[in-house]
Every structure is written in C-alpha cells, then in structure tokens.
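Every protein chain of the complex appears in place save one, which is left out.
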Amino acid sequence: MAQLVGYGVYIPRLRLAAAEIHAAWGRAGGRGEKAVVPPDEDPLTMGVKAAQAALAQAGVEGQQLNTVLAASTSTGYAEGALAAPLAYHLGAEGDVLVGDFGLSARSATAAIRAAMNALISGRGEYGLVVAAEKLIAEPGSSYELSYAGGAGALLFASQGQGGFAEIVGFAAHTSGFVGRSRREGRFHGLVDERFVMQQFLAHTQGAVERLLDTTGITREEVTHIVVQAPEGRWAARALKKLGIPPERLASTFPQVGYAGSASLLIDLAWALERSNPGDLIVAVSFGPGGSDALAVRVTKPPPGADVEAQLQRRERVSYPVYLRYLGLLGGERR
Amino acid sequence: MAEGLRGKAAIVGAGMIRFGELYDRSLEDMIEGAYLNALQSVDKGLDPQEIEAAWLGTVYPVGGNSGVVLGHATGLFEIPITRVENACATGSDAFRQACLAVASGVYDLVLVVGAEKMHDEPGGLIQRADVKKLWMGRGVTMPAFFGLRATAYMEKYGISREQIALVSVKNHKNGARYPYAHLKVECSLEDVLNASYVSYPLGLYDCCPVTDGAAALLVCSAKIAKRYTDDPVYVLGSGLATESFVRGGDLTSFPATKRAAQQAYEMAGITPEDVDVAEIHDCFSITELISYEDLGFAEPGRGARLLEEGIVELEGEKPINPSGGLLAKGHPLGATGVAQLVELYEQLRGEAGPVQVKDPEIALQHNIGIGRFATGSVGCVHILGREP
Partner (left out) sequence: MTAPEVWRIARENARLVGYRCTQCGWVAFPERKRVCKRCRAAPADFEEVKLKPYGQVLSYVVQHRLPAGFETPLPLAVVELADGPRVYGHLVECAPEDVEVGMEVEADLRVMYEENGARVYSYKFRPRSLEPSRGGS
C-alpha cells in the first residue's frame, strides 16, 4: 500500500472561548475554545501552508507532486477549484492529477483513498491530500460553539520511496443518510441532533468494525484513534460503543473545535506527532453519506512537526471581533 | 553641450484663485478665474489674441482627458492646447513644457494653467488609494508613502517627531498670512504632536489638506518680455528626473529631486547658496525636511537645523514656503506647481504683500510626484531670477 512520507497542519492562531460565545447569548458556562480563521485566510491559504509543512518535512519539492487532491466543504465557491490552485502555489503544474472533494465533511477520507489508488495504479511517485475548512455557523446556533477552521495535509509516496508509516487498511460505511447540510450561501440547517448523533455512532462504528474485520487488527492493537466528530462529546461515545479505551482518543477538539474534513487530518497529524514505531492509528470520518475508516501503521519514528506548537500558539479574539472577521457583523467579508 | 534654458523664457503675468474647498466653483470656473487674474496682472496689458499656445496641468480627468477643457474655460480655442499629467509635478511640468516651447522659438507667448478639482468626489486621495494591487501600492496611501520615509529618516539620523513637526508649525504660520491659502490657522508644536495619526509617524497636521484650486502663468520669449512689463521674471533653469526605490538606495532621500536640482542648478549656473527664497514640495512635513537636503540647502540628516535656527522662516536668511506651502496653502495636484511659481513671481517682483521676503534675486520651485502605484517618483525643479 502507499507510504506516508509527510504530514502537516495549519491551525489559525486566533481562538474564541466557548464561554465567551455563551456569555454573548446570555448563557452561563462553556468549556474549551475554537480556532478562528482571520478574514484574509481561506481554505486555499491554509491548505497551502499545511501542504508546505508536509512537503518540507519530507524534503519533497512541490514540482515532484503527481497527484494533488483537496477536500473542503467551505471554499465559498460553487465553482472555483481548490486542488489546482493549491498545487500551483506549491510548484506543481502540467501533468498533475488534481481532484476536488467536497459536499460532505466525510470527503477527506475519500481523497486519501483516491490518492492511494492513484499511487497504486502507477501514477507517479508522490500524491498529496489536503483538507481545509473555514466553517461559518449561524450566530446563536448550537453549531457556533464548535464550527472552526484549519487545514491538514498528508503526503504519500509510492512503494519504494521509504516513509514512516503506511496505510494498512481502509473500509467504508456508506448509506443514504445526510444529516447536517447547507445550501449555497446559507448557514447549516438545524436538524435533530440526537438523531444525527445516533447516525454518527452507527456509521463510525460500522466503518471501524469493517476495518478491523477486513484487516484482522484487534481493538487492543489500536494505540490512537481519530474520530471526526462535529460535537465535543460524540467521539467519546463512539469509543465507548467500539470498546476502545477513552485515553486512546487523539483529538484537538478542545483547542481547535470542529473544522469539518480538516479535523480528521489535523487530529491524525497530532496522533502521528506523538506516535512511535509499531503504533497503529485508526481514523474514522463522518459526514453526509456515512463514514470511512483507515488504519495507519507507524513503521519508523515520525519526523518532527509543529502540531503541538500550533495548538499552543494562540491569540484570543473577542466575540464581536470574531463576528466581524467572519463577515457576520456587516461590513465586508474578505 | 546643449544650450539649456537660461535667459530664454520669462514670466510676464501670474494669477491664481484662493485655494480651498470650492464646492461652488467647477474646474472650468477655477481655470477661468486664474486665467483672468493672470491676464489682469500683466503690467502693460496683454490681448488674449496674442496667446499662441497653452498647456494645462491637471491630474484627474474631471474635465475629460484632453486639453479642450482649457478652451472651454478661457475661450482660447483654435490654438494648440496640451494636457500634461505627471503626478504632483504636473503643474511644474506643464510650465516646463511651455518654457521649452518658447525657448525653442516656436512660440513667443503662451499660457500655462494648473488646476485641480479635488472635491467633486468625496474622500480625497486616501479614498482613491490603490486597494487591488499585489506587491506594490496596495493600501499605500500618500501619507504612507511619505510616512515610510519619515520612519526611515528618524531611524537613520535619530531625528524626533518634534523636529519634523517644526515644518508644519512654520508653514501654517506663513499660510495664516498668505492671501490665497486654504488653511489660515496657525498651529503649535503640541497641536501637531497631539493630532490623530493618519499614517504613523505622520499625524493630521503633518499632512496637506484636500484642496481645490487653479493658477495661471503667461510665459514669453525673454526677447519680448519688456513688451509686457518692465519687471519680468526670467527662467534660469529647469530640471526633471524620475526614480524608483525598487532600484536600491536608502529611503531618506528622493534621488529624483537631487537629479532635477542638479540639472536646474547647472543650467542656471548657480549653487544652492545663491537661492534667496524657495517654494518646495511639502505635501507632508517630512517631505520638506528631506527636500532641504536633496536641494542642497542642508547636509544629509541636518535639515532640521534650518528650522531650529530660524533660517527658513519668513524673516530668515533662506525663507522656504512663504506661502505656507502645500501644508497650509493646499495641494490641488495640477495647480500646485503653477501656484508655487505664481507666488515666486510675486516675491521676485516685491509684490508678495504680507509674506514678502527681503529683496530676493533668485528663487527656486520644487515638486515631487508619486507614480506607478507608489513605486516611483518624479522630481521637478525650476530656478527663476530677476535678471536673465
């Protein structure tokens, strides 16, 4: 299967505390914070930075990329490519396969699978997957507590290029379930969250169990698990349901919040940064259409990254400034 | 070696209108006013039929993109009219073109008008700053362009904001006495320092106002000057140069001014010491300070001494900007250079009234214009004298 040779993230350093959102709406309490994307950043700028980190880590030049796949549900464009300009910024052009994955927060795992397929089928030596989001929730809605932004990137190489980890399994659990959805130019529609959570648990469980079944990996072997969950407490419930101890969860949710498809790659990067040879990381996505699960076997000490450093590099913003930055307070959205 | 311009062209009439927020006067009204004042200033009279060609210096296309607006404003149709645009050196370049034409012998008597309607659109130059540019000029307003020089200048020479502010204090003091000035209020050092920032380190009083205005000059061949007046003012030298900081060099000087001054001094056969009075470009306080040095009035980094020692005050040895400069008189872009020359014409003839300096023989006029999205500048210098 494909080798993992680099990973990187970009977490905007601005943070908004949940307590501050609650206070603005006359509610008490609130734990954790979320990353706020400044007005002059978007999935492209964040995706490029995450990808550059992955390339630099691997010592690979942008022009060596043969495949660049990007996932995002929040570019703001109904038409307007993300993968191609991203590749161009990195130095790749010409015979470069690009693909945009969107319309579901699940799509980062689909992009990973597609990149692997491209490498396996002999499409060059390097494939890059980037997921980048700038989610904007309706002020006052429950989604506002978690919707955030950021980017993550994984750089794959074909067999024989070396690498510190490999994907050893992939399983899908697809259904007709949609759940949270959003029309162009609108906020997410509010749905029955208990219903969505049940579906979340069913789909993530379905995907992970199929992964374990098909690879023969046991629950005990899983050293880190990444669960792409739109709400803070959902991942813990999923682990309980899967019978995996809660301390195995690798999640930046308390610091970053929910960054859609990017959350999966950010959390996976965070797990990689803290992993050792022999570790096995399971990551499961969730979004409209279901879940995908993948297993990553760490074979060598992963190269150093700055995920933890970016989590620590924070600057607080106030609620009004946050609203202004996301263009929710009148004025111009940039 | 080319012959140069010295003693070939003369000014025999000069007029302007009072600068200000002239909401009730159109561009053409202003040109008309300056033109009539210039005609009426000619000692022995001048028939408009004698005017053979005209140059109009204006930046904004308020009157369209040609010189035709000057014909509409003055009735001078049928003769050649050329519109000149060269950023804030527009007016002085229009004058320069007129001088070259007269010196070449093609025309004997021509008209130069500089005019700008700044207030037909709101917001002044800041609102017109380039915002959709990459690498150059994005959000680089004029206060920023010159503020960048101020920061570099303060850093390199250890100059304080107070020292720069002395320019504003001096020029507002002069402007309060000058009949044609837009702003007629004096300001204290504290006023300058306590004003809100426009582009740090420059505050409100470090910046010229947004002003409407027009000025006009009647220029003729030196050979026939006495036909119009016994007291003509002669053009001794003219220089113009361009530069860009992207080529290198530090940010504490304007090489275009240096080059233009060098050309003008050589053509006139004089040195900076010979200059008795000058109208120099003070769109911002720092601009005047740096220009002292570029024009050779002070050593690099020592310009503030001219202010501290009173040398450039109205009563000093080398009065600079007796009109209050752009800071107080105002800076209607295309009108500015021509208005500076109008004022120096009056100074050399002893007609400058409340701002008259003592017996000047030689005067210098200077503009700096910023172009190409704040990445390039043009400098223009003229030297005038009582004798050819």
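Quick notes on this structure:
Going by the order they are written in, the chains are A and B; count residues from 1 in each one.
By definition in this document, contacts are C-beta pairs under 8 Å (C-beta built on N, C-alpha and C of every residue); 3 or more make two chains touch, one makes a residue touch a chain.
This is a predicted model, so every value here is computed, not measured.
From the options A:A56, A:L103, A:V178 or A:L329, the residue with contact to the chain not on display is A:A56.
Here the missing chain is touched by one residue of B:A129, B:I159, B:A215 or B:V357, and it is B:A129. Only one residue in the set B:V198, B:L306 or B:L384 touches the chain that does not appear here, and it is B:V198. Across B:D43, B:D120, B:E155 or B:E361, the residue that sits in touch with the chain not pictured is B:E155. Interface residues of subunit A facing the missing partner chain: 8, 10, 13, 38-42, 44-45, 48-49, 52-53, 56, 62, 80, 85, 88-91, 306, 309, 315, 331-332, 334. Contact between subunit B and the absent chain runs through residues 123, 126-127, 129, 131-141, 143-144, 147-152, 155, 196-202, 244-248, 250-251, 374.
As a working rule, only the chains that are shown with their structure count from here on.
Per-chain Cα centroids separate subunit A from subunit B by 60 Å.
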